[in-house]
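Here the complex is missing one protein chain, while the rest keep their positions.
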Amino acid sequence: MIAVQGVPLVDFLLLGALLFCVGLFAALRRSNAIMILMGIEVMLNAVNINLVAFSRYLPRGGDRGQAFAVFVLAVAAAEAAVGLAMVIIVSRRRGTIEIEEISDMRG
Amino acid sequence: MATGGFPLLTVLTFVPALGAVAVALLPGEAKRAIRGVATGALAVPLLIVVGMLFAFRYGQAGLQFVQRVDWIPAWHVQYFLGIDGLSLVMLLLSALIGVLAAIASYSIDQRVKEYFVWFLILQTGILGVFCAQDLILFIFFFDIVLLPMYFLIAIWGGPRREYAAPTSQIYTFTGSVLMLVAFLAIYFLTGAQSFAIPDLPALISQHIGHGVQLLLFAVIFVGFAIKLPVVPFHTWLPDAHVEAPTPISVILAAVLLKIGGYGLLRIAEPLLPVAAHTLAPLLGVMGVVNIIYGALAAMSQHDFKKLVAYSSVSHMGFVLLGIAVATPLGIAGAIFVMVSHGLISAMLFLMVGVFYDRTHTRELSRLGGMYRTLPLAGTILAFAALGNLGLPALSGFIGEFFTLTGVFGSFRVLAFWTVVGLVLVAAFNLMLMQRVVMGPVRPEWKELAPMSARELVTLVPLMGGILLLGTVPAVLVNVINTPAAQIVARLGGG
Amino acid sequence: MNWPMVAFVVLGGITVYSGWRVATAPLVTHAALFLAVTFAGVGGLFFLLQADFLAAVQLLLYAGAVMTVVIFAIMLSEMKDIEEPRPRGWLGALRSPSLGALPFIGAVLLFAVMLVVYLRGAPALPVTPLPAPTNSTVFIAGALFKIYALPFEVASVLLLAAMIGAIILTRVEGGRRR
Partner (left out) sequence: MLNTPPCVGSCSEFPRLPRAGRRGADASTVCAPAAAPLGAEKAVTCLLSLGWLVPLLALLGYVGHVFLGQRAKQWSALFGIVALALGFALSVGMLAQTIGGASIDVSVPWLSMGGINVPMGFSIGPLQAVMLTMVTFVSCFIEIYSMGYMKGDIRYNRFFANVTLFVAGMLTAVVANNFILFFAAWEIMGLCSYLLIGHWFEDPANGRAATKAFLVTRIGDVGLLLGIWWCFTLTHTFQFAALPGDLAALHLPAATLNAIALLIFLGAVGKSAQVPLQIWLPDAMAGPTPISALIHAATMVAAGVYLVARTYPIFQMAPSALFWVGLVGAVSAFIPATIACVQTDIKKVLAYSTISQLGYMMLGLGVGAMEAGIFHLLTHAFFKALLFLAAGSVIHAAGTQNMHEMGGLWKKQRWTAATFIIGSLALAAIPPMSGFFSKDAILAAAYVSPDPVFYWLGTVAAGLTAYYMTRVVLMTFFGSPRSEHVYEHAHESPAVMVVPLVVLAVPAAALGLAAGFLRHLLAPGYIKPDVGLIEFVPLLFAIAGFLWAYALYTAPLARRAALLRSPLIAAPYTLFKQLWFFDHAGSVVTYVLGLGPSFVIGAFDRYVVDGLVNACGSLCLWLGRMCRRLSVGNAQAYMLTIAVAVVIGLVALQFQAMGG
């Protein structure tokens, strides 16, 4: 296994941050509900990277980081399932899942 | 009685609350039972207060029937009850008015149970306010009074009650919030270990600079000025009065307004004497403005109840003037005016109720010739109106005369202006009598039901009280001399 | 040659690029595929970090389950067209129909701030990872079932609720096809 000796923790954090911002950009840019959910999935993964990196580099935490990453996974899965179910319903009822039309909840 | 003794004041304050619970348990239809229990629950405090009148040691300064127990130790808040002459007088007034208003409430017949539950909670709040010696406890009872008032006006009120109830209660609530802020400021600035009113003055004078004291006094004053009411903050009163049912506007005028004056005397003056001294001229001017403004506004009213409401504004001006003068005579006069106005305005509002129940109108232009149609009611209204304009041999005169004697000593110019107010007060009371009582008999009011025994039961004690205080004022004055002297001593010593 | 760094750079690059494509791919299906690549990239990173259990779970769960759910969603929802209008010029990709250039600016801004934060904090962070545990699954299991037993149960309840919710929502629709 390629041990990750040479890579400092900071790089992982930067990668996580970059991936998070890309996910955010995806969520904000897209006008299609599903795409937004995908963006959110990416952001969640970015968080996982950080968690695992912390668990591996920081002595005090032990492997809490990885355990927590598992929970993030669980939540992400549940969120994806319910989110997409709702998107399907909206598309059926409204015939569209463009964010602009779905704005009944405005002020 | 020392702290350990029988918790008389707690019993006094919470008997109406128990009454409320009892009434709540009764079935809604049993109207007679509800009224009986409610009146009983209100009569008990009156008996207790009358008992206390005898047990009270008048000459002795300081608090009596004291009960002091930790309530919220974490924040140094204590359940601290105690009364002196001033509180005793106010308790007597509110207990008496409470019973009379309850009897007057027999005319209310929709949702009777709810009405009396709120009524009893209101009475508990009132009695509590006059006993509380801890700032937070004072605010606690002060706010307990607000909620029932809202419901009592909003549900059983007149046509514009939806507007009047929230406005008036929010207005008063803002006042109490202001006061709370000031009390907390005092607590933190002085690092006091308790909110007890007797202990704070010393700490305040040590820890808080004059500038801050002035600011604190101003904030507390605004809180009580809304309740008193003082002119710029008075507009809630006419609306609240006009829309409130008769017994409630009796309590509002006779007792609730006095909480403002009582608060100034109990909290604002003793706690911040230096600020009180520097702001005294301003208070005096506001008092005079109150009198003249209230009288002029009353003159231009077309609604009977609004006229009486503005007359309350005008009379509270005397209280403010007496407090501003801060001499034993001035303050004793202010307290006397509070009690006498309590009785007189209660009578006036009851009379408004008497005429409204029969004619269903409060338009002064439509009322007239009541001497002939309701001779007894006309005479009693005349009695009340003459008491209101300060006719000697009635309590109004003694209060105003001695307050202004005190005022003349300190602010001569104010006395000259107040005297103009006196003429205006006489004017609007006479106009009231002319429009309602005199004049030809109106065809539409030909056959009105004469005064019922129940109405007379509520009015006769008040007339007796006014006459007694008018001819033998020493009865009340001996009780309030000591607290007045005490307040002034602390002010002077301040 | 610092192989781990090379591996890290390659995997990181793939993940970030596919993430970027998820954001900018005109076709929904393309975006979905790139999403799968991103998940795989992250899984690879976990391997790199010797968190083998997590890597496996990641690949299995994300790349597998979540992707299928996304694909289902794409197919079942009646999108008008899966083709987004061709953006004009290279800047077009950055503009969103409703918010314009704001998303990109927001994301860049956020990244810049995080960059600054990390770089300022970098010296204090350790450079070399701890000695990897022989078998991370045992270790994670210990954490999951001893220290975080309660959260674990809650997570399971959450998943159960999500399942039921998804079924009911879609079933009701299924029952009465309009």
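Chains: A, B and C, in written order; residue numbering restarts at 1 for each.
Heads up, the rule we're going with is that a residue touches a chain if its C-beta (ideal position, glycine included) is under 8 Å from a C-beta of that chain, and two chains touch if they have at least 3 such contacts.
Given the structure is predicted, the values throughout are model-derived calculations rather than measurements.
Contacts of the undisplayed chain with the visible chains, over the whole complex, involve A, B, C.
When the whole complex is considered, the residue among B:I121, B:I220 or B:A332 that touches the unshown chain is B:A332. Of B:L63, B:I126, B:A415 or B:L491, it is B:A415 that touches the chain left out of the display. Contact with the chain not shown here comes from a single listed residue; of C:M75, C:V117 or C:I164, that residue is C:V117. The chain not shown here touches chain C at positions 96, 98-99, 102-103, 106-107, 109-110, 113-114, 116-117, 120. Touching the omitted chain from chain B are residues 167, 171, 231-232, 234-236, 239, 293, 295-301, 327-333, 336, 369, 371-372, 386, 391-393, 397, 401-402, 404-406, 408-409, 415-416, 419-420, 422-424, 426-428, 430-431, 433-434, 437-441, 473-474, 477-478, 481, 484-485.
Think of the hidden chain as still there; on chain A it touches residues 24, 27-28, 36, 99-100, 102-107.
In this section, only the chains that are shown with their structure count from here on.
Computed from the mean C-alpha positions, the centre of chain A lies at a distance of 5 Å from the centre of chain C.
Centroids of chain B and chain C (each the mean of its C-alpha atoms) stand 69 Å apart.
Contacts with at least two other chains are made by no residue of chain A.
Contact of a single residue of chain B with at least two other chains is seen at no position.
Chain C contributes residues 2-5, 7-8, 12, 15-16, 19-20, 22-24, 28, 31-32, 35, 38-39, 42, 45-51, 53-54, 57-58, 61-62, 65-66, 69-70, 72-74, 76-80, 84, 94-99, 102-104, 106-108, 110-111, 114-115, 118-119, 122, 125-130, 132-133, 136, 139-140, 142-144, 147-148, 151-152, 155-156, 158-159, 161-163, 165-166, 169-170, 173, 178 to its touches with chain A in the complex.
Put simply, chain A touches chain C in their complex at residues 1-15, 17-26, 28-35, 37-39, 41-42, 45, 48-49, 52-53, 55-59, 62-64, 66-67, 69-71, 73-82, 84-92, 95-100.
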